[in-house]
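For reference, the structure I am asking about is given below.
Left out: one protein chain. Kept in place: all the others.
By letter and in written order, the chains are A, B and C; residue numbering begins at 1 in each of them.
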Amino acid sequence: MSGLSSLEKVLGSKELLYTLLLLSVILPILHPLGIPVEISQRTRDVYGYIEKNLRSGCRVYIEVYYEVAARGELEPNLIALTKHLFDKGCKIVYGSLGAFGVVAFSLFKSMASDLFEGKEYGRDYVYLGYIAGGEAASASLAKSIKGTISVDNYGNRLEDLPLMREVDKATDFDLVIIVSSGTDVFSYYVRQWHTPYGVPLLFAALSVIAPSIEPFVGAKQAVGMLVGQRSAAEYEVLVGRLGLGIASMDAQSTSHMLIVAFIIIGNAIYWGKRVSSKKGGSK
Amino acid sequence: MTYLKISLGVILAVAILVLICVVSGISWLLGIQLYSTRAPFSAFLILLVLLIAGYVFMTEAKSGKEFPVRKIPAFDAIEEAVARSVEMGRPVHMTFGFGTISSAMAPQFIAGLGVLSHVARLCGKYGAKLIATLGVPEAIATTEEIVREGYYSSGRPELYDPTYNVRYLTDQQFAYASAVQATLIRENVGANIVVGPFYAESLIFMEAGNMVNAFQIAGTARETQIPFFVLVADYSFIGEEIFAAGALASGDRETLASIRGQDVGKLLSIILIVLGILLLLGGFKLVDSLNWVWKVG
Amino acid sequence: MSLVVRRHIPQLIVTVIIILTVAFYYLYINKGIAESFTTADKALSDWAVIITSFALIVGGIDILRFHLVRLRKEGLKQAPFSAVTIGLLVVMVFFALHGWFLSYADPKAGITITTQPQFRWLYLNVYAPADAAMYSILVFYIASASYRAFRVRNPMALLLLVTALIVIFGNTTIGGLIWPGFLPLRDWIMTVPNTAAFRPITIGAGLGTIILGLRLLTWREVSWLGRRE
Partner (left out) sequence: MISWDLFGAWLCAAMVVWIYSFVYRDNVFYKVAEHMFVGTAAGYSIALALDSLNRVLISPAVRSPQTFLTTSWHYLIPAILGVLMFAKYSRKYYWLARYAVAINIAVGTGLALRTVPIANVVRQITATIVPLWGSDPVKVFNNWVLVLITLGGLTYFLFTIFPRRVEGARASPQHLVYRALYYIGIYGMMVGFGALFANTIMTRVGFLISIYLIYIQPQAWASIIAAVLAAIAIIVGILRKK
């Protein structure tokens, strides 16, 4: 009985739990365990769509809309998707409707520098930078990119970039990918790009907001959706570039298992004490 | 005889509803665009029915009719929380959120203010020290007044000290949260009452309160944060109960009667759902009628 | 008279604005009125922005006052900390004002209130990391909260625990190693019972909001006025 109580005291002291939690998150990032990932149908569908419908020379627009705090969940998705598109020989135009997208993009580029090796800026990819104006800007971009902004993020005139001579409006793109930490941006693209022009959309979202944009996927307004680190890990396996997604899944696994262990032990102690105190009472 | 007792207000309310229906019908027949296409017509009708129903109940209560309300345990627990803090010689903490009041969260802020006025009166009654923290810039003056009123009305003006009792901690979400969690610990609060619209900071408040073993009562109508309150707090208001708590706090019979209007809305929802499903049997889609937007021609 | 200017006029303002904004949102009289409503609506939200801005300034002064009082009252123990807050607040506002000045004095430089370089530095190196750290501090709290919250005291708590475990195992890759069924089961829980559970809460919150609006309209909700005269 006193053994149980002292065990409870040790486990109940939050210091132990917090330290173990920190270790269980940081250690797997430093040394990934490589727990195999089972690939869900949803991710397979997205992969299959790109495999089937995009060919070399296809043009893709990617909206980069997340703040640095959401980087852990969304950046691995963005990297894996970019890898897949570059492997297929697609050309990519990146843009951001949020000011924080600029920082997110530069961090993304430095994290995935291997993907951009051998790719020429202006010919294979372009980053438009921050486009102010929210939904109105989105609508205007769909009509004409060059009519909305005249220079890219780095101050180059859009007419001087070969890729931007090829594309200008929504229908010039074969696929539009929205990587966003907010709910609104998804609906902007549905309303301004998909509904009027019928451009296929693909979503990559945080796991907390996935339920709120699920209806768009259900209504076939988007061809598919990648959700959080889990999808990123699966996609990394599919495209064969293991990175932060997989490492994060290990960290997720270990930290979740730690919490589960604490829940179970906590319950065991609770019931142990309850049973033993009942026995004590009957004596 | 009872029919004669119906007050003028009820007659007027029903008359308005009938008038609106008649006018709408006539304008529909004449092909007049009377309602905007922004919202389905059913939304306007539901809003109107609820407002009128609530108003009717309020006037009925005025003429002496009683509406017994089921117990809301979290509301009754507030008094216990305050009393316990006084026994332990620890202050009571109350907070109701951050951000501007001119957003769609305004009703929840107002509900929080209603609970605050109840807490303040109880603190005056028991002589408890109250610390009200907030992150709503527009409500600083109001909060000061509410706390002052709580102490003055129970004859304890000496307990009121605006810089101690009311603490505005910026409208930036996590700066506010960091200051609240520090306040909870440093002041060693005995009761932690958290009612209003909350975001991710909800769990921060609950865990910080738990660190000092405070008695916790929490409530919000923001769906994503309800689980944290329900699972961690000692007592919780779930969703619309915070609005009912505001009415209960007023201690006014007529105000309380208005929450019967919420019940009418719930019954209406149940009826519409059941009816809609039954009508599906006959192949009629009630969903289309509910989504119908007033459009002539 | 005093009651009229102290209570009745503010309450009347509330009633009139709510009725006008809601009624013209749903009603349609003609194109001209609809358009002028849209402009008026935009202007009204600008009004709110202006008022909020002044409230924020009042709030800043309140924080200043709070820390000055503490500085005086609590002596050396609190003084250095309050001085840090006051100092940073004043410095931030000073840089903001400098940026504001530059935006008029030298518009070509493109410096505004929030893009003033020193202001940006403080924002990026003090505010931003603290903000992100406070957000992610939740990971500790959610761990200790689940340790306590999922204690099986009664049948309902057992249901809670089972649901939580399914979701946890479904979310992690290790769960898939234990039993591949966790993932589809988790998806089912998140889409069916979870959606259903929050639907009545959403409806109820909406109804509560409407009835609170009614109380405001009928001058029954008076807590926002503060003291009762």
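Criterion: contacts are C-beta pairs under 8 Å (C-beta built on N, C-alpha and C of every residue); 3 or more make two chains touch, one makes a residue touch a chain.
In this text the structure is predicted, and so the values were computed from the model without any measurement.
Within the full complex, the chain left out of the display contacts the shown chains A, B, C.
Considering B:Leu169, B:Val189, B:Ala218 or B:Ala233, the position touching the chain not shown turns out to be B:Leu169 (whole complex). Of the candidate positions B:Thr59, B:Ser117, B:Gln181 or B:Gln216, contact with the hidden chain is made by B:Gln181. Touching residues on chain B toward the chain that is not drawn are 39-40, 42-44, 46-47, 67-70, 100-107, 109-110, 137-142, 144-145, 169-172, 174-176, 178-179, 181-182, 185-186, 224, 226-228, 230-231, 238-241, 244, 259-260, 262-267, 269-270, 272-274, 276-277, 280, 286-287, 290-291.
Summarising the interface, chain C meets the missing chain with residues 5-7, 9-11, 13-18, 21-22, 25-26, 43-60, 63, 81-82, 84-93, 96-97, 100, 103-104, 112-114, 119, 121-143, 146, 149-150, 156, 159-165, 167-168, 171, 188-190, 192-207, 209-210, 212-213, 216, 224-226. Within the complete assembly, residues 14-15, 18, 25-26, 29, 68-73, 107, 206-208, 228-230, 244, 248, 251-252, 255-256, 259 of chain A touch the chain that is not shown.
Following the convention adopted for this analysis, only the chains that are shown with their structure count from here on.
Computed from the mean C-alpha positions, the centre of chain B lies at a distance of 16 Å from the centre of chain C. With centres taken as mean Cα positions, chain C sits 25 Å from chain A.
Chain A and chain B have CA centres that are 36 Å apart. Each of residues 135, 140, 144, 148, 150 in chain C touches at least two other chains.
Shown for chain B are the residues that touch two or more other chains, of which there are none. Of all the residues in chain B, the ones that touch chain C in their complex are 33-39, 43-44, 47, 50-51, 54-55, 58, 100-102, 107, 110-111, 113-114, 116-117, 137-146, 148-149, 152-153, 163, 167-175, 177-178, 200, 203-204, 206-207, 210, 221, 223, 226, 228, 231-232, 238-240, 242-244, 246-247, 249-250, 252, 254-255, 258-259, 261-262, 265-266, 269, 294.
Put simply, chain A touches chain C in their complex at residues 11-12, 14, 17-18, 21, 25, 35-38, 40, 68-69, 207, 211, 214, 230, 233, 249-250, 252-253, 255-260, 262-263, 266-267, 270-271. Taken together, the chain C residues at the contact with chain A in this complex read 128, 132, 135-136, 139-140, 143-144, 146-148, 150-153, 161, 164-165, 168-169, 171-177, 180, 183, 190-191, 194-195.
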